[in-house]
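The structure is given below, and queries will be raised subsequently.
For this depiction, one protein chain was excluded, whereas all remaining protein chains were kept in their positions.
Naming follows writing order (A, B and C), and every chain is counted from residue 1.
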Amino acid sequence: MSALLELEHLSVTFETPQGPVHAVQDVSLTIEGGSIVGLVGESGCGKSTLGRAILRLLPENATVAGSVRFAGRDVLALSPKEIRDLRGRNLAMIFQDPMTRLNPLMRIRDHFIETIRAHNPAVKSGQALERAKKVLADVRVPSDRLGMYPHELSGGMRQRVMIALCLLFKPALLIADEPTTALDVILEAQILQLLQSIMHEYSMSVLLITHNLGLVAEFSDRVAVMYAGRIAEEGATPPLFREPRHPYTQGLLRSVIDLETTSLYSVPGEPPSLLGETAGCPFYPRCDKRMAVCETVYPEPRLVGEDHRKVACHLY
Amino acid sequence: MTEPLLEVRDLKVYFPVFSGFVQRLLGGGDARVHAVDGVTFSIAEGEVFGLVGESGCGKSTIAKTLVGLVRATSGRLLFRGEDVTRPDPKTLFRLRERIQLIYQDAHAALSPAMTVGEAIADVLRTHGLPGPSGNRVQTKSEDAIREAVYRTFDDVGLRPPAFYYNKYPDELSGGQKQRVVAARVLALRPQLIVADEPVAMLDMSVRARMLEFLMELKAKYHLTYLFITHDLATAKFMCDRIGIMYLGRIVEMGRASTIYADPKHPYTKALLEAIPIPDPERKTKKILPRGEVPNAVWPPAGCRFHPRCPAVLASCGWEGRDVIALLEERWLSPELAEREALAGPVKEWEADGLIARRQMGKTDPGPVYDLIRRILLESGGPMAGAVRKVSIEGTVVVVEFRPPDLLVPKEAEGRVVECLLY
Amino acid sequence: MPGSTASLRAYVITRVILMVPMLVLLLTFTFIILRVAPGDPVSTIYGERGNPQVIDRIKTELGLYDPLYVQFFRYLRDVFTGNMGTSILTQRPVIDEITSRMPATIELTFSSMLVASVLGIGLGTFAGTRRDRLPDFATRLYGALAYNIPIFWFGLILKLIFAVWLGWLPVSGRFSPRLSPPPTVTGLYTIDSLLAGNLPAFVDAVAHLVLPSLTLGIVLSGFFVRITRVNVIHAMGSDYVEAARARGIPERSVFFRHGLKNALVPVITTMGLTFALLFSGAILTETVFSFEGMGRFVFLAISYRDYPAIQGAVVYYGILMVVISLGIDILNAFVDPRIRY
Partner (left out) sequence: MAGWFARGRTSLVGRLIGTFLGQSRTIAGILVWIGLGVVLTILVLALLAPFIAPFDPNTKVASPELPPGGAFLMGTDRGGQDVLSRIIWGSRVPLAIIAVSTTISLALGLPLGLVSGFAGGRMDRGILLVMDSIYAFPGLLLAIAIAAVIGRGILNISFAIAVVYIPTYFRVIRNHVTSVKQEPYVEAAVALGMPRRRVIGRYILPNVAQSIPVIFSVNAADAVLTEAGLAVLGLGLPPGIPDWGFDISLNWQRFDVSWWATFFPGLFILILTTALTFVGEGLNDILNPLLRKREYKAGAQA
């Protein structure tokens, strides 16, 4: 298996009236073909920014450094035309709130026609609709929804439509940014099951961005844990959950409340602000295993153990 | 048994749907959201009672009804035996000293234009200071009020209180704001606290802290909680008893330990099944209910869960629109869609209560009649069993269901469950 | 779920029905201002010089001593039967005056609206897509200046430069006296001359329209620039625009189909209110350019305290506004499917 997506030393900084915000710092991550990678972190840790950086969807006040290689191509060096070609065709993205992601003035049908024509102008509307119907059937949306406006659809239907829009060209990678956070637990499970089955059918990889550790455990092959704009720990899902190495991952897993929880645990303190420069390990103030070196020197991620685990911590 | 602190009997809360002026004139104007549709439960003093359900199931509406933010359409609310269903302003004012609300978003619950000290002082100015024997002492003395605010801050761990008094909400951290909101509620010395999704907005790593804090307060002030959440895991940890809600009704209610150990209602089972478990070694293929929660304006007949229920019976409430849903469902498969194209399109079908019909106009209704009979038969199962008859009336093909069996909450193995299976 | 066409129809019916209370309210309002407020029309017309007995007789004739509700219903009846009295100034029925002058104002209003929308929406879009850069600031400055320029004064300046000094365009009026106007069909000289195939007349009519509509249109464009800019920024920052980009939709389509189209929905809504501004402006513009329309009529009526004429004009404007706002609302419902519910 070859690397489909390679991020190397990727950093994203936003210029804001309060000063620079280092949303993503020095992130390196690889996604192999045909896998689901979970990118997990708490709100404001930079995970959504990372997802957008891959598609170059960041607002104008963002600067990106490092490199993004997708199927061997340097994404950051592509011309606007080339990146546009890539989006939706090879690299697709779905978002958190399906309610606001479809143009309220356009029928569902027109979203499909527009997307197909954007990449293949020669296609007639009739053909485009046939294609749309096929994809919609794959995501289990009745084809009469094509004639409706977004506001006439339920939240689950809208997210299915969003997914269908992504599937039109059988992309190699789907970035799913909190795709189920706005949905209820049963719908959430439905949508993720759907994603999982489609993934195999369309031989597609998924980058699943979420704050929900349960989802990651259930659906991902590999997982990257993000904290304060950096990746704290990354590895294959089962060993990482069985034996977390980074103190943050340990704390996070301990603080999960599930049906087996008998005692509560929370990580002390609060996540740091990403405003301005920081030195040392960002988790330092909250860490129960901190050492003197942690305050001043950032621990470069290194491979630890036999399961190809990358951990950014001075303990290892 | 002692008298419960709070009793809710057959509570119904309907909201009008804002349809256009003319639509209301032309009929169809009695459209109402059946937010809460006949809910009965009680909470004993010192208990934590959980209402669990997905968004839109009516749990937050119950919370708002309890503190008089929303009027009950019918039913009864009793607080310590006193009827507070439609309180006059004075009763409501007193009621709000005894029942208080904690919101899911502490930041949004504080006015950004008011210092947090003022936020609490304002409450004390309105209600007076809590006296030694549960009474209220009205005071004009700003010093006394400030003293009382300081004490409350101290109680919730905002120390030194004088430091926090003049802070605006946006100058405090999330955790501190939660403490302020708690302090504001506690300043009234309430007996029942309704906590509406108190941890839903919080990050996983700090969620437990809020829950611990709530438990501490409970012990310290002898509080009773109505704990509202969509998260079954949190509810399991926090609650003594729970009620599972679906579309405005409690479908299963009992001791938390009993229900989690052995859920009875298919919906409860589905919810428990759907929760993602943070243990990659226990990946199992889940069997999930179909579809989504239907619109609460027209809740399904019979058991509201019947269109999605994996254990559904013929008597659960099949009705006209389920035929349309069945057709849609079948036609997701292209070959079925082609084979059964004659019966479609779906929008030609019209549902009216227990009846589904299709106006055929000049076309011969015969083939459609045959086809729909075959489809119903082929789909088999409980739905087919509920069909009273398929007929042709003039140019109309009609599918008619028999009325559902009466659905009443029943005692079953230590809990109340509303399901025909039991 | 009701179909979109059915709901659109229901919406239109709703709006038409709602027009009735609006109209009644408006007429009541006019009635109160003009009849109940201190001073009555007759005394206002005849002033202190008037003979008390004459005034008394006229008042009786006009029914001013009847109970208010009788007056009110008579007034409503008069309005709906088009009987708005006789102009003191011209001695012609007010309704005739209004119908003969209306086409001029319609011509001016629509051509100004055209200038304003082209300029305003064009510049607003330009500024909105170049947010916080120099073109944005220049456009915003233009917007502020255009919106705040005293229209009367601006018309004078344009007239002085282009008509008096440069002599490119006619100074005033609707049509040159040396040409004979086209036969009246619609009353709009531009349309009528085209219908008659009279090209010189058309050119002349347009030439007379240029300065007044530029004056009014530019002033109004200030308003358009502002709302267009804000809404373009808003729409281009929306979630569905980001989602469209993520699907690889070309930036041109993203802008026109997702950004601009959605931005124009609120712009259309505000257009209804813009007409109010437009009519205010038309009064002054017509005065500057001696453009014989409704505005000019109002000005003259005021100058001569021509009471029935003022009342007629107010009622006429009111009805027009209600109808326009109805039209805009319905237009909006056509564009935006969410409004129909």
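Everything below uses one rule, namely that contacts are C-beta pairs under 8 Å (C-beta built on N, C-alpha and C of every residue); 3 or more make two chains touch, one makes a residue touch a chain.
These figures come from a predicted structure and were not determined experimentally.
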Open item on the list: Touching the hidden chain in the complete assembly: which of B:109, B:148 or B:356 does that?
Closed with: B:109
Task: Among C:103, C:259, C:318 or C:337, the residue in touch with the chain that has been omitted - done: C:318
- [ ] Decide which residue listed in A:59, A:147 or A:268 touches the omitted chain of the complex.
- [x] A:59
Task: Given C:63, C:135 or C:237, the one touching the chain that is not displayed - done: C:237
Task: Sites on subunit B contacted by the missing partner chain, in the whole complex - done: 67-69, 92-93, 96-97, 100-101, 103, 105, 108-115, 118, 122-123, 126-127, 166, 181, 184, 188
Open item on the list: By the contact criterion defined above, which parts of subunit C meet the unshown chain? Give residue numbers in ascending order.
Closed with: 21-22, 25-26, 29-30, 33-34, 37-39, 44, 132, 137, 140, 144-145, 147-154, 156-157, 159-160, 164, 230, 233-234, 237, 272-273, 276-281, 283-284, 287-288, 298-299, 302-303, 305, 310, 313-314, 317-318, 321-322, 325
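The definition used in the following text is that only the chains that are shown with their structure count from here on.
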Open item on the list: Can you work out the whole-Å distance between the CA centroids of subunit B and subunit C?
Closed with: 51
- [ ] Spell out, as numbers or ranges, the residues of subunit C touching 2 or more other chains.
- [x] none
Task: subunit B to subunit A touching residues, read off their complex - done: 54-55, 173-175, 203-209, 211-212, 230-234, 236-237, 260, 270-281, 283, 286, 288-289, 292-293, 328-329, 331-334, 345-347
Open item on the list: Quick check on the complex: what are the subunit C residues that touch subunit A?
Closed with: 1, 4, 238-240, 242-251, 253, 257-258, 261-262, 265, 335-338
Open item on the list: Under the stated contact criterion, what part of subunit A meets subunit B in this complex?
Closed with: 42-43, 134, 137, 140-144, 154-157, 184-190, 193, 211-218, 237-238, 241-242, 251-253, 255-259, 261, 264-267, 270-271
